[in-house]
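Please see the structure below; I have some questions.
With one protein chain withheld, the remaining protein chains of the complex are depicted in position.
In this document, chain identifiers A, B and C correspond to the written order of the chains, with residue numbering beginning at 1 in each.
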Amino acid sequence: MGQQFDSATFGMWVFLLTEIMFFGGMFGAYTVYRSMYPEAFASTSAYMNPLYGALNTAVLIVSSLTMALAVRSAHLDKQKALQIFLLITMFFGLCFLVIKGFEYHEHWVDMKVPLIGGHWNYSEAPQFAHQAQILFIFYFFMTGFHAIHMIVGLGIMTTIFIMARKGRFSPIYYTPVEVSGLYWHFVDIVWIFLFPLLYLIGHTRTIL
Amino acid sequence: MSTAIQEPQQTTETVNYLNAEYGWKSWLFTTDHKRIALLYLISISVMFALGGVFAMLIRLELLTPQGDMVTSDTYNKLFTMHGVVMVFFFLVPSIPATLGNFLVPMMIGAKDLAFPRINLLSWYIYIAGALFAVASILMGGVDTGWTFYTPFSTTYSNTFVITAAVGVFISGFSSILTGLNFIVTIHKMRAPGMTWGRLPLFVWAHYATSLIQVLGTPVVAITLALLALERGFHIGIFDPAIGGDPILFQHMFWFYSHPAVYIMILPGMGVISEIITCFSRKGLFGYWFVAGSSLGIAIVGFLVWGHHLFVTGMSMYAGLYFSLMSMLVAVPSAIKVFNWTATMYRGSITYQTPMLYAFGFIGLFTIGGLTGLFLATLGIDVHLTDTYFVIAHFHYVMVGGMVVAYLGGLHFWWPKITGKMYPEGWGKFSALLVFVGFNVTFFPQFILGYLGQPRRYHAYAPEFQVLNVMSTAGASILAVGYVIPLIYFIWSLRYGKPAGDNPWGAKGLEWTTQSPPTTFNFDQTPIVTEEAYAYSKKPEVEVG
Amino acid sequence: MNPVTPVRTYVIIWLILTIMTFTTYAVAQIDLGQFNIVIALAIAFFKMSLVIWFFMHVRTDNPLTKLFVFAGFFWMAIFLVFTLGDYFSRGWMPLGKFW
Partner (left out) sequence: MQLPLWPEAASAIASDVDHLYIYLTLVSVVMSVLIFGTIFVFAIKYRRKSEDETPAPIHGSWRLEVTWSIIPFLVMLTFFWWGAKIYFLNATPPPEAMDVYAVGKQWMWKLQYPGGQREINELHVPIGRPVKITLASEDVIHSFFIPALRVKHDVVPGHYDVLWFNATKAGRYHLFCAEYCGTEHSGMVGWVTVMNPADYENWLAGGGSAGTMAQQGERLFEQLGCSGCHLVDRQGRGPNLRNLYGSRVQLTGGQTVLADDAYIRESILNPNAKIIAGYHPNVMPSFQGQLSEEGILQLVVYIKSLAIANAPGAPTASLLPAIIPQPVNLARRLAPQQDGGKQ
């Protein structure tokens, strides 16, 4: 059993390695453009409402805590606690997505979605109208991929919860809980970086 | 082969992984790494044939300088699909997903890979990716070149770029899952006594390959996702009109695609280490250097991608750095070649087909590697890049190196995989054809490249014709050299002589079980007590 | 297998993370020029380390896991450093004839 636990968690870590590179590629491209057009990017950060970002960060951190406690409960064979913590984790995960949804809606209303038809208006800082599009594309791309990961995470959590309900886990076998916990924490970490990069930097409208 | 005359034709066939279960379900839902390897073998052979047909059409078109056989659009689609199919759907999965899948667990004394179901999943993902690629061909093809450079691919091409990009994106995950599986398997599933210092070099090579797959592939996935989004939604990520930078695409693309050539060649090097030791009956000279050089290539290979960008307007200083690193990555490759050569010193050498392929590999890979240095040299690369010199160089490494190693490995382990021998005479003959055909095809292209014939040209200047005709002639020899093994391998399934457990007298755990192996490879978990390639001692693998 | 971490540890880590989130938010309202980005990323990095170290149990995991976690960020750094290296050095002057 120990061997299997080991293989599974190690396998998850290797998978997270690919996830790091996956988001790393996005962060890399984002950083290049940020360094090319610092003022344009500062102007877009200034548009963002960091309260949303901060609130969502807090929500995710709580869900990470409850996830860690869920894993702990599984380890200690506290079946009821495991289920409750999983439910709380999923609840906060959903909260995150709902808040994100409101935010996306706000961007849509504000004409900050540079898609085909051009739901796009950047009269606040017309000199950056071109380059700001790139940031918004990256904003939607990065937060969108993060949201997809959240949705996948919720799916995994549902499965784990059902398994927990059926009493599949015990102190000697709770590998799936541990492994999906790792995934959940990773998604949290991605957001920990997205928050300052997308919302905070340049918030004071400083230029250089 | 003289030893292969075994007991009377087997009337009572032993139970093995091939006949343990019957029916298509037993194949499509199998979690046996050996069966999955065969599924992969069939799929990549189909893709190889497809890519080969495209290659033949390209060569036929280039017989005349006017470009009169197919239209320029068709020609552009041909070389694009040749590249996409060969690179992403044949070369990347070729050795790891077939021979690697089959042999890595056996070589380390394991029953299967760490995650058998993920292994099967990776094959299905591969098939899904391949279906997208084939769909893009059937719908009318793609004409961007396998490199998908923006802004041509995002804005100007009128072909099915998104379909092809999605295919490549999907197949990337199959590659990641294979790599992940190998890493965990090699770390966690080694038999008792199988220390890192006793691993066969084939396994070391696959470990290094897997690292690249896991670390590099996600970046190309994200790059192609950005490309597909930009094309699909007309949002400008790499679009110069709103301040995007097409060169950033090239950085991101080559961050994976350069290390990817090491994904393709490293497993081939692993195969060669196995073949050379077996047919020289001798341990590998400088085991740790060859093992370490695999890791060295995997790591330094990630630091050199910029040598594809020397003439794009990249910073000169970045050019200096990438050039220096590209020189550095040649050192571990050179170490391998020298050690293989030294292994033969005072050996006991025979010239069976796999060994002939190994000789061919060393020769062709040496030329491929040395000409790589030309391209890493800044001042020369300015003239040579995007000419036929580049084509010749990477075909020397990819076809002369990788495909030759793959064929060598296939001949070497065919008896283990199927329990049957291939016809040795035909094997030698086709190995010779491949070697000769290959050189006649691609050597003239070095000269063409220095003369300045640009790659991806549908029509070319008339003075280049003689060399192009030579190249096409060579390609037809090469094609025959590929078709013959295909025929005799299939023939041998039914008519081949039974191989016995260890026809070559080779070392390694995979040769200690029956051929073909049982579903769980070993009756009992083997205990390893000696180094890899202990040819000079009595066999000491105990079964306990 | 990992030893059990006490609830108290988890809660303390969670408290630190939450405080850090508000700190980073507050600091961003003050104009520190270039230092805004430095501080924001430093805090993010610190938070990430806490999550990896405690929530993801790397603290009690074997060295192999630690190595792989490190490798992930190292490779990401390779990509960032050398791609950015190109962009930052593009404006540099050509070398003189020192050879």
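Miscellaneous remarks
Keep this in mind: a contact is a pair of C-beta atoms (placed from the backbone, for glycine too) under 8 Å apart; a residue touches a chain by one contact, two chains touch by 3 or more.
Remember, predicted model here, so these are calculated numbers, not experimental data.
Screening B:Y17, B:W204, B:Y287 or B:W305 against the full complex identifies B:Y287 as the residue touching the chain left out. Across the entire complex, the residue among B:F89, B:F132, B:Y149 or B:F169 in touch with the chain not shown is B:Y149.
Counting over the whole complex, subunit B has residues 67, 72-73, 76, 143-145, 149, 151-152, 155-157, 240-241, 243-247, 280-283, 285-289, 310-313, 316, 319-320, 323-324, 327-328, 330-331, 334-335, 337-339, 341-342, 344-351, 359, 362-363, 366-367, 370-371, 373-374, 376-383, 385-387, 447, 450-452, 454-463, 465-467, 534-537 touching the chain that is not drawn. Those residues of subunit A that touch the chain absent from the view are 39, 126-131, 207-208.
The rule we apply is simple: only the chains that are shown with their structure count from here on.
Between B-C and A-C, more C-beta contact pairs are found at A-C. Subunit B and subunit C have CA centres that are 36 Å apart. The distance from the centre of subunit A to the centre of subunit C, each centre being the mean of the chain's C-alpha atoms, comes to 16 Å.
Looking at subunit C, one finds that residues 64, 71-72, 75, 79, 83, 87-88 touch two or more other chains. Touching two or more other chains at once are residues 187, 215, 219, 248, 251-252, 255 of subunit B.
Those residues of subunit B that touch subunit C in the shared complex are 187, 215, 219, 247-248, 251-252, 255, 302-303, 305-306, 309, 313-318, 321-322. Within the complex, the subunit A residues that touch subunit B are 3, 6-7, 10-11, 14-15, 17-19, 21-22, 24-26, 28-29, 32-33, 36-37, 40, 114-116, 130-131, 133-134, 137-138, 141. Residues of subunit B that touch subunit A in their complex: 114-115, 176, 180-181, 183-184, 187-189, 214-219, 221-223, 226, 229, 233-237, 241-245, 248, 251-252, 255.
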